[in-house]
Each structure stands twice: as C-alpha cells, then as structure tokens.
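For this depiction, one protein chain was excluded, whereas all remaining protein chains were kept in their positions.
First chain written, first letter: the chains are A, B and C, and each begins at residue 1.
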Amino acid sequence: MSAMARTLDPRQIRADFPILHRTVGGGERLVYLDSGATSQKPVQVLDAERTFAETSNAAVHRGAHQLAEEATEAYEQARGQIAAFIGVHPAEVVFTKNATEGINLVAYAMSNAATSGDAAARFRLDPGDEIVVTEMEHHANLVPWQELCRRTGATLRWLGVTDEGRLDLSRLDEVITPRTRLVAFAHQSNVLGTINPVPPIVARAAEVGALTLLDACQSVPHAEVDFHAHGVDFAVFSGHKMLGPSGVGVLYGRRELLEVMPPFLTGGSMIEVVTMTESTFAAPPQRFEAGVPMVSQAVGLAAAVRYLTSVGMERITAHERLLTEAALGTLSAIDGVRILGPTTTADRGSAVSFVVDGVHPHDVSQVLDAHGVAVRVGHHCAWPLHRRLGVPASVRASFYLYNELADIEPLAAGILEAQALFGATAPGPERSGGTVACA
Amino acid sequence: MSAMARTLDPRQIRADFPILHRTVGGGERLVYLDSGATSQKPVQVLDAERTFAETSNAAVHRGAHQLAEEATEAYEQARGQIAAFIGVHPAEVVFTKNATEGINLVAYAMSNAATSGDAAARFRLDPGDEIVVTEMEHHANLVPWQELCRRTGATLRWLGVTDEGRLDLSRLDEVITPRTRLVAFAHQSNVLGTINPVPPIVARAAEVGALTLLDACQSVPHAEVDFHAHGVDFAVFSGHKMLGPSGVGVLYGRRELLEVMPPFLTGGSMIEVVTMTESTFAAPPQRFEAGVPMVSQAVGLAAAVRYLTSVGMERITAHERLLTEAALGTLSAIDGVRILGPTTTADRGSAVSFVVDGVHPHDVSQVLDAHGVAVRVGHHCAWPLHRRLGVPASVRASFYLYNELADIEPLAAGILEAQALFGATAPGPERSGGTVACA
Amino acid sequence: MRLTAEHQEIILAHYRAPHHSGLREPYDAEVQRFNPTCGDELTLRVRRKGEGEQAAIEDVSYQVQGCSISQASVSVMADLVIGRTAREAEELHTEIAALLRERAPESGAWPSHLGDAAAFRDVSHHPARIKCALLCWAALRQALS
Partner (left out) sequence: MRLTAEHQEIILAHYRAPHHSGLREPYDAEVQRFNPTCGDELTLRVRRKGEGEQAAIEDVSYQVQGCSISQASVSVMADLVIGRTAREAEELHTEIAALLRERAPESGAWPSHLGDAAAFRDVSHHPARIKCALLCWAALRQALS
C-alpha cells in the first residue's frame, strides 16, 4: 500500500548497482537499456552469493554434516521464497540453468513419455498430435517444440501476429483443436513488449484438454505474476533477467503434473533406487534436478526476489510504464523511426523495439554505443517474428527499475546522429527497413 | 619445475579460503573432508566472479554494445584458459551446468541421431547395439545410459569390479564387442579413489569402433589431465569440485565429433537460421550452449584453473598422496575399520571410503560432525558399487590441496568415539558392515 | 548433528535394545520403504483388528537397516502405537512430523504423550535426519491405508 503510494526513485535504486557507476568508452556515463537480454545485479544479490560461498558452501541433499545441512537449508529456503514470489508451492519449483533448459525439460519429458508407462500417458505425443506456439516466440520457446515434433511425428501449429504486434486470436479455435497436446506461448514478447492475454488461451486449451506452458521470462521480472491464478500448467523464467545471477532459472509445474512427468536429465540426487539394470526416480522437484545444482545461484536469485519485493513489483511496473510512455513518445516523434509493436502502454511491457529507415540496426547501435548507450540489435532470438514484420532486424531499448527518464534523451540523440551518418539522406543506393539491396 | 621442487604448504593455501576459518557447532575448527562432493572456493575465484558482475556483466554472444563485448570476451577467454588446462582446443569445450548435464547431452544427442540424417550416423543406436559402462560408476554416468538404452532398445553392459576395488579388465574383450557403440567410464572412482587405466579401454574401444566418454569429475581437480593425450572422444567434469563455482561444468568433445553431433538443448544462441517450420544449427561449441549461459560461473572457473595452475597440479597431486597415505595408514590401524578400494596410493586418488563394523555410517558421521569433521556418508551416488562390495553405505573422507596432516587425527578420534558409542561392543543385536538386521 | 546428552541416551537405549523388533506373523499388511537420501530400508508389518480409522493396532513388527535415529524411531513408534487406533496413530504421525519440521529449537520440550519420541527434538535442525526419524511413520501410514 505504502509501496504503491510512493513512486520509485531510480537514483536511490541505482546506488545498489555497482556496474551502473562505471563509465564506458572514452568516459561516457553507461546508459544500460538492455535489461531485456540480461539485468544488472544489486550488491544485495552479490553479497548473498558471496556470504553463502564464504560460510555455508557444500553439496546439497547429499551430506549429513553441518555445512551440508546449512547449504541444503539455504537452497530449500531459496526455493520457498521464489515459490511464494510466483504464488506456487515450493514442490512446484524446479531449478534449471536457464529458462531454455526449463522448456527443453518439458519437451524432452514429453518424448520420454513414449517409453515411460501409463502414468505418463498425459504427456505422450503421437504422429498427428499437435503442439501450438505463436509467431512471436523467442527461439527458446519455438525450436524445442520443432525438435519435439521431429522426434515424435507431431505437427507444429501457431497463432499468428497482427500488424499491430498483437496475437491474432481470431483463429484461436481453429489453431487449438482436440488434436492439440500442448500450447506454449510468451506472457510478454521480448521484442514487441506485447503482453498476451492468458485467460482465453488457457480456457481454449482446457476445452480441448491441452497442456499449457507460459514463457514468463519477460513478465516475472517486471510485474506481479501468479501462476496458480493464471491456471497454466507450466511456466519458465530466468534468474539473470530479474536481478539474479546467471546460471539459474525456474520451471514451474503444476504439482499433479510433475508427479507423473517422466524425468529429463538423469544422474545423482534425482533417483530413488539404482541398480545396474534399472533405476526408479525421486519425487518432484528432485526428480528434475540431476547432479549437484547451482546452489549459490539459487541463493542469489532468492535475494533478488527479496530485493524486488522490498521495492514492490507494482511500483516497478508503474515506473517502467512511465519510461515506456516517454520512450514511445520520443521515438515516434523522430522521422524515419518505426516502432514495432504496440505504440501505447496498454497491455505492453517496457521493451521498445524499432527500426530506423535506411540505417542498419547495427549501425544505429554503433553510434549509440559510442555514446555509452547499450541497446540490443538483431532479431533478438525471434527471427520468425521479424520476418512476419518484414524487417530483418531491429534495435531494442528495454527498461528496468534502475533506468531513469534521463536515459531516453541520449537514446534519441544517438538515433538522430546515426541517421545523419548512415541515413537515407546520404548519397547511395536505396535503403529501406534496415535492408540494403546493393543492386 | 620450481613448483615441483617445493612441497605445498596447506596453511598458506588455507589463507585463501574464507570458509575454512569458520567454526562449526560449539566452536570447533572446521575439518572439511568432503571435497569429493564439492570443493571450497578461494577468494581469487569469488573475486573474479564479483568483478565480472560489477564491471562487465551482459548477455554474451548477443549484444553489440561495449558491455556485451567485454562479457563475450571474458566468457571466451575463460573457455580458452580451461581448454588449455585440459590440453584441448577451445572449440572442443562446451559449458554445461554440471558434469551430469554433459553426460546427458551426449546420451540425448545419440538418441536424437535417429532423426538427424546421415551426418549423425556415427551416433545412432539401434536395438541390439550396446553401451558399456563399469560397475563403479557414479549414477551420473550410469542412469543416463540406462535411459538411452530404454529409449533406443540398445543394451547396457558393464565391466565388473574386483574385490580390491579395481576394474576387472580380464573380460574387456568380451564386454566391449563390435556391437559396442560407446564406452563410458570413470577416470577416478569417487568412492574407491581407484584410478582406472585409460589406454587399454580406449584401445579396445578403437578396435571395435566404439566412442569413449571419460567421467573426469574426480581426476581433473586433482591431477594434470590431457584429454588429447588420453585419446578419449568425450569427457566431462564439474567446476564446483575444482575450486570453481557451482552451476558450471564442462563437456569436452573431439572436434570432428562435435561437428557432426546433433544438438541437445535447443533455443537461442545455438541456431543458424530459424523459421516457423524448421531450424538449422550453429557450429560447435555454440550448438550445444542454448540460452543465456552461466557467464560469471565460467569466468569463476577460469580463475579456479589459474589458481590450480599457479599452485601446480603436480604439487597438488603429491600433497594429496601424502594425505592419502597417512589416512590409509591411520584408518587401517583402527580395529573394525574396513577400507573400500585400494589400500596403497598406487593408481589411487585421495577419496578414502570405509565402513566401521557394527556402526552405521550416518552414526559415524554424526559423531564426526559433532567434532567439526565434515565427511560424506551414504552410497555417494554409486549404489551398484556399494552393492557389489556388500555394504549398503560407507563413510568417505576426501582430501584436497587445503587439507593438512592435522586433519586426520580428529577423523580417527571420531571413529573411535563412534565405536564406543554405537559399536558392536555395546549390547544389542548382531551388527555387520553398517547393516543392522533387527530380527 | 548434535544431540543433547539426555536425548542421546534415550536414542541409544532404543538403538541398543529395540522394542518390538523382528518380523512377526500373522500380519495384515507389510510395507517396505526406502529412505532415498541414504538408501536404507525398513520392512514394517502391522496386525490390526477392524477397518479404517477405528482399526485397532494389535502389533507392529519390523526389520530395519538404518542409522540409530531410524532404529530408535521405529522402536519408539511401536511403543506408542501398539494398542492404539489407526486414527490415533495418524494423529501422532502428524504431530511428530509437524514438530520435527517446525525447526524452532527454542520451543521447549515435546508434550509428554509423545513418550520417548521427545528425544528426536534435536533432529529437527537436520533435514536429512528428519527423514530417518519419519521413515517408520510413513511406512505405518501406508500399512494402515
């Protein structure tokens, strides 16, 4: 409540992020607008990891000595805090190395279901069965399903994207059919910022008995998300995009499903009984965490969750909305800049992607970088979406709680400079949308 | 040279490890004898990670701004230093989250070969084909192969273990046959300390055209290892057992093999071209590193490698031999203590596992823990080996460069105390080998 | 793990001279359970009269391969539940499990109706050993269900 009342002061936040005080290039202030790729980490997270390493480091779930017990306790406490943050039960939280592993875990568990007996029937895929994704997916939520289809003979279908960068739900009932076994979709596009409507998709999936998997990589860091409330079966996100360490991610799975889902990675700590000829497996979440896990990273991620909670997710969302609104306004006003995706903040997060007519995105970023502005360029691991929008690549500025309104001005200035240097105004061949045909 | 001349001074080493200065329980000195499970980390490693996070943290291989370039540089430099440490080419080093993932990667790549065209024929498994392991494998190098066999219809075979805890090579030619497609074996047993002879196994595998995978989890941290010299096709190890962070491991793969091996985890950063219907994949090692990787952990592991190199691997091996010799001597001298595995230091590393007649391993460890001595108890993820040796569990003391001769005395004292408290001398039912039959 | 001297004494007493141990006939249900952390195992037999919640537990017999905690725990459990109903056993299980998982070392002694189980209070700081103490209770629940 009081958290909502106060708006967020990014200068106060920035004090916690050592890297934001460095300069780049010839002494420019670092303007970090690439949190959509990976966020920076506050001292609270770095300290949590360090303290763990210096006091309680040990292999978890394997030792009976004091250090091992402290480490196990820290690891499971981290699981509990992260579970509470996303509104789920701790046994529904599986630690993975990143979101990509989480998605692959479900995809491989589904192909493993073929040889895993009747209990796993829910996950089995036969030729003719269908997996549904969307055209705005990150490669991480597309390629694993293509590969799953290739392994099983199932068919991949997808929901299209409108010119405005919204999911085209007009064909929802045609695309999700009784043959659909799983629907995997992004909660928030890492390119467009578009926030997809979960309820109609989950409802349609339920109607046809399909599983759902939510790619929450770009939502959990930026807004309050409750997976139980959303009613999805699975969800994934990465620690490194939410102030946490690299090397840790989360797969959420509904308890009843994890209970019967076949394992993916096998080895130590996920077994029940092992003989030379066969093995049985532990209950979830351990069943899905083979080998010595990323303990200090889980501890760091829990510290990140505490940090985010103490700032307040609603304040963070509101702050980002402010920045996004300003960025959309400033960039739209530049001649030759075209925003990809929604141009208002309604159902939209803080990733702002755009193209500059006649200037290749990498040339834009080169100029921005020379001024200390860090943006991402390329297809942002969403190549099909770029193809759909008719551009080979784009520039993305993405904001987080430590960004300030003052970060937008150097972004705009850099774009203008790039236009002057490389732009269509300069002599040379016809250029459009960042594509150059040299013929 | 000079490194070899000087013996290692553990007191000097210990100064670099903050955790070794803490006390446990009621103020006891921590005697950490569980490095076989996970090692402790020197400040040099913790500082390397921290410095990276505070100055160059960014998503690697994805950005064009200065931070992203610095991060990519740090990540690839780490790969190069680690490659040099194990005598291989950087493109042969794949970062994984742990050794377990590395083994699963190869196992899944082999089942994926079924749908990956002719280039991957080398990896294909048909019913009737065979995978060979040994009876002393860690679950991480056993269960993934059981599962691969279940998926493909191939058969798992294994080399047995002698009563002395050595690999039984007498049946080598019977077990490894022209039907064998892959031989996976531990370089050094995590229970027995036994160092297995690589040349005869690699030679026999070559004879029948089988691939080889070396589980080097327990060798790379403790001795100089050169995978090219060993001539193995694949090898794995974990960062957390060699002074590095948790959450990072390495798969080594021979270049020509990685070139044609199908991918495992799919998603961002491992692709070449992605459309909605199909994708092509990048060259190794990127092909096998889907998603944002564990960058700061790779940087930390490189710092660990530099630390180990600066101390000198030969000095470390020699120091551990000293400790092992002393431990074997002291423990053998205790009535009722039975050492599992070789009782001399010939072809033997520093893991010393034992049972105390009539006292359950967990009760031994409880007494040891009360005196600050951290050992591992249980089957150490090598349950079939324990069955083979006729014991359900054992106590393992494992040494590393920071251990001192003085660490052995409290170990011995604790065992004597456990015998007095729980031992066969006490009234009660018959007890043997830690097993208690209450009937 | 550290046990207070008094608790250690109680556990050792059961460990050295376990109550009701052995596998006896006749029995109505037999359950075998593994402790996945350590690989130890327990075989538990129950003889009961009646069905459901009101079934009377007439005998509990067992064979255990495990540490002193698991051995003492099954001995203590047999003392507590023989002669009780299935429902009472379930309540004891719930109460002991809750106390073990509570992890409030300060929270005084355990209630006296838990008998020698009170000695397991110290185990509550030790997640791995909680499983040792609860192995027999989980087996009993299964045998009664």
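Methods note: a residue touches a chain if its C-beta (ideal position, glycine included) is under 8 Å from a C-beta of that chain, and two chains touch if they have at least 3 such contacts.
Being a predicted model, the structure only gives us computed values, none of them experimental.
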item	value
Visible contact partners (per top-of-document touch definition) of the missing chain	A, B
Of B:148, B:258, B:271 or B:337, the residue in touch with the unshown chain	B:271
Contact with the hidden chain (one of B:31, B:64 or B:352)	B:64
Identified contact with the non-displayed chain, of A:49, A:363 or A:407	A:363
Residue, one of B:57, B:72 or B:218, that touches the chain absent here	B:72
For subunit A, residues in touch with the removed chain	25-26, 360-363, 366, 369-370, 377-379, 383, 386, 392-393, 421-422, 426-429, 435-439
Contact set of subunit B toward the excluded chain (per top definition)	61, 63-64, 66, 68-69, 72-73, 76, 271-273, 282
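The rule is simple: only the chains that are shown with their structure count from here on.
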item	value
Whole-Å gap between the CA centroids of subunit B and subunit C	37
Whole-Å gap separating subunit A and subunit B, where each centre is the average of the chain's CA atoms	31
Where subunit B touches two or more other chains at once, by residue number	25, 362, 366, 369, 377-378, 383
Per-residue overlap in subunit C, given as positions that touch at least 2 other chains	1, 37, 39, 129
